[in-house]
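Working notes, structure below.
Just one protein chain is left out here, and the rest sit where they should.
The first chain written gets the first letter, and so on, giving A, B and C; residue counts start at 1 in each chain.
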Amino acid sequence: MILQHLAILQVMLPLLAAPLCVLSRSPLLAWGIAALAGLFALAGSFILFAQVLNAGVISYHIGNWAPPWGIEFRLDAANSFVLVVVSLVGAVCILYGRRSIEREIPEDDQPLFYTMLLLCFAGMLGVTSTGDAFNLFVFLEIFSLSSYVLVAMGAERDRRALTAAFTYLLLGTIGATFYVIGLGFVYALTGTLNMADMAVRITGMAGSGTLRVAFAFMIIGMGLKLAIFPMHLWLPNAYAFAPSIVTALLAGTATKVALYVLLRILFTIFSPAYPFESQTLQYLFLPLGLAGVFVASIVALFQQDVKRVLAWSSIAQSGYFLLGVSFASVGGLMASIVHLFNHAIMKSGLFLAVGCVVYRTGSCSIASFRGLGHKMPWTMAAFVIGGLSMIGIPATIGFTSKWYLILAALERGWWPVAIAIVAGSLLALFYFGRIIEAAYLQPSTDDSTITEAPLSMLAPMWMLTISCLALGIDSELTVSAARAAAEALFLDPHAGLPAHTGP
Amino acid sequence: MKHHIILRIGAKLLIPLIMLLALYVQFHGDYGPGGGFQAGVIFASAFILYGLVFGLGELRRVAPLPILMKLMAAGWLIYIGTGYLGLALGGMYLDYNILSSDPVAGQHLGIFLIELAVGITVASTMLAIYQCFNAHQSGEMTENE
Amino acid sequence: MTGIDFILAHYNYSASIILMALGFYIVISRGNLIKKIVGLNLFQVSVFMLYISMGKVSGGTAPILTGKPELFSNPLPHVLILTAIVVGVATTAIGLALIVRIKDAYGVIEEDEILVMDRAREQLDARSG
Partner (left out) sequence: MMFALGPETVLQLILLVPGLGAILIGATNRFPNLRDALSLLIATALCALAVWLLLDHVAGGIARLQLTPIVQGLPILFVAEPIGLVFAVLASALWIVITAYSIGYMRKNNEPHQTRFYICFAIAMASTMGIALAGNLLTLFLFYEILTLSTYPLVVHHETDAARRAGRVYLGLLLSSSILFLLPAIIWTWFLAGTLDFTRGGILAGKIEGTQAAILFALFLFGAGKAALMPLHRWLPAAMIAPTPVSAFLHAVAVVKAGVFTILKVGVYIFGVGFLASVQASEWMLWVSAFSLIAASVIALGKDDLKARLAYSTIAQLAYVTMGVCLATVMGMVGGAMQLVTHALGKITLFMCAGAIYLATGKTRISDMRGLGRVMPFTFGAFLLGALSIIGIPPLGGAWSKWFLMMGASDAGHLAALGIWMLSSLLSLAYLIPLVARGFFLPLQEEEDRPQAQGREISVIRLARLREAPLWCVVPACITALLSVLVYFAGPAIAGFILPALGP
């Protein structure tokens, strides 16, 4: 029975676990509940992904109302892959979180913190799973609202977390509202909220001005959530001042989910065949992506705080996503999705490593990294591997991403873009070089007894680090999954409305 | 405001009526206009009025924050649980038809449970928000989460 | 259809757009955090209005089944917006809660003053780090 209903249980189990955390008094119990829910989601996402690859699209009708009238959870190769990404990062972050949260959150608030964490997690899973555009908005807001709270929880360490959360709230809400406006126009045109149905009904309306306006609103809305270059202002502070674990979770999943929604809008609801979209891709996304890569990377060079360096690097990586999308080809889309997965793994791993440093030193400025290479060898080794991956050294997953991005650029014949991609990854060399050099080659300023982080933090972090290497050496798994996802999005958006269903 | 006798009498007269209205809106929700959201807010407003007139201390005596937190979670659990009930009975998630032998009765039951869950959560949440903000303003509480 | 007629025929759109622009302007231009939240609410409400006015069918009644054939307005946008309103309330609540905490931490709720304090802090960090 569980297997038949996995599509919904995947989301609803974390959502059930969240109120249980409210009721549980002890932080340890709350953590246990959260960890169980996370692990369940992880296992479930893998099973679902396998099911989708074997048997095709899964469509789950909530309340037994058939789509397009009822809300449908619709899993194809694309979103079941994103589901794996989200639940993997989420589960690892929750497992890792106990000690880190003990240090950074007051004890009374910890069960509520886990509640918010689970809500955020469930929201992201919901956004990824649902096939209904408005339901998507609802889940998006569940995840966004809880992430505002989570970011603000960093105020224990630094009061700037509050203003960061406030800015995030303003821009996030504006983004979500933009999405709703766009959705309203599409609804007015088509009378449906089911994304697959919408896509079918839109065909032939490409000339409609309303449709274009709707497209613009939805794209800008998601652009804000994804922190596309000129709309990234909320991100650096939110990442820098949030509790470590929240930063790792958000960096690994939040922008990925937003990217997924963007892909849905671009390739499922709309299609690059529409002139306004292909123009948007080429004349808006391409330059913005490039600008994002360079501007954010250069800003990252001058940051004094490691979390901020990584945050700006995340904005730069959003630029890469955008580049992949802007190629409007299966190759580009695949590169984008490969990068989505890879970046989630490596960036979360990096932020978790920073979390270990914060746990021991209480700070994450580059100065506090001095000499840590000798004092926290395992943490810093994970950090170095993550950094190498971000630079794109072969045998790490970052290399695979770059490879496919450049290949996609060459397929389109866009030489300068290919050059820009490698040049951008070089900048990563310099901003990571600074941190790693400080960690290994500079003597630590104080002789306090800083030791290695506890095993309960190291083990989950190293799970990500090892997958960072293993999937870099053998990329068959991720790449074929991403190819299936890209093809599902690009080639076959309208196929098979009534898919095989549950009972 | 202890000395404002008119306010106190007025409030005492009004509060039961407000609550009654809330209940009406709540239980009428599956037939006509109304439902858990509206009813929850109305219900909470009765308490808020009580708090305004008789003071925060009184309000916290009749609706303590820890209880409100538990109620919030409880409403939430009822909602999710109704969904799982559908699963347990062999239907889809949130499948109301399956809840009773007659699908129409099942729909009634299902929506009733859902609205009840929403009502409880909304009422307790509104009250909790009010209490937190109010407590903060009068400096009676430093931590408001 | 001339321009004026077009605008008049779609006055609900115009109203929404004006409200939206107002709200957005307030969010951007006001330094006071509470006013920003007010602007945000205005912005959201404009969208709610847009949806509800779209669902209205002229002459239609509330969709309550009475057994007689009647002209109904589309109930779905109302249901959607009910959800959106709840989301809006939640956003406002979190926003206000944040403002309360910001007032505690900084003593002010004016954006520019907070920025000045943050900058000073950053410079201090840079000097010590």
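Just so it is clear, a residue touches a chain if its C-beta (ideal position, glycine included) is under 8 Å from a C-beta of that chain, and two chains touch if they have at least 3 such contacts.
Here the structure is a predicted model, which is why all the values come from computation and not from measurement.
Counted over the whole complex, the shown chains touched by the missing one are A.
When the full complex is taken into account, the listed residue touching the unshown chain is A:423, out of A:284, A:301, A:381 or A:423. When you scan A:63, A:221 or A:392 for touch with the missing chain, the hit is A:392.
Listed here are the subunit A residues that touch the chain not shown: 388, 391-395, 399-400, 402-404, 406-407, 410-411, 418-419, 422-423, 425-426, 429-430, 433, 437, 441-442, 472-476, 479-480, 483.
As a working rule, only the chains that are shown with their structure count from here on.
The leading chain pair by number of C-beta pairs in contact is A-C.
Farthest from subunit B in terms of Cα centroid separation is A.
Work out the mean CA point of subunit A and of subunit C, and you get 26 Å between them. Annotation: 25 Å between the Cα-based centres of subunit B and subunit C. One simple way to say how far apart two chains are is to compare their mean CA positions; for subunit A and subunit B this gives 35 Å. Those residues of subunit B that touch subunit C in the complex are listed here as 32-33, 35, 37, 122, 129, 132-133, 136, 144. Touching subunit A in their complex are the following residues of subunit C: 20, 24, 27, 33, 36, 40, 43-44, 47, 50-51, 54, 77, 80, 83-84, 87, 90-91, 94-95, 98-99, 101-102, 105-106, 114, 118, 121, 125-126, 129. On subunit A, the positions that touch subunit B within their shared complex are 1, 5, 8-9, 12, 15-16, 18-20, 22-23, 60-64, 106, 108-109, 112, 502-503.
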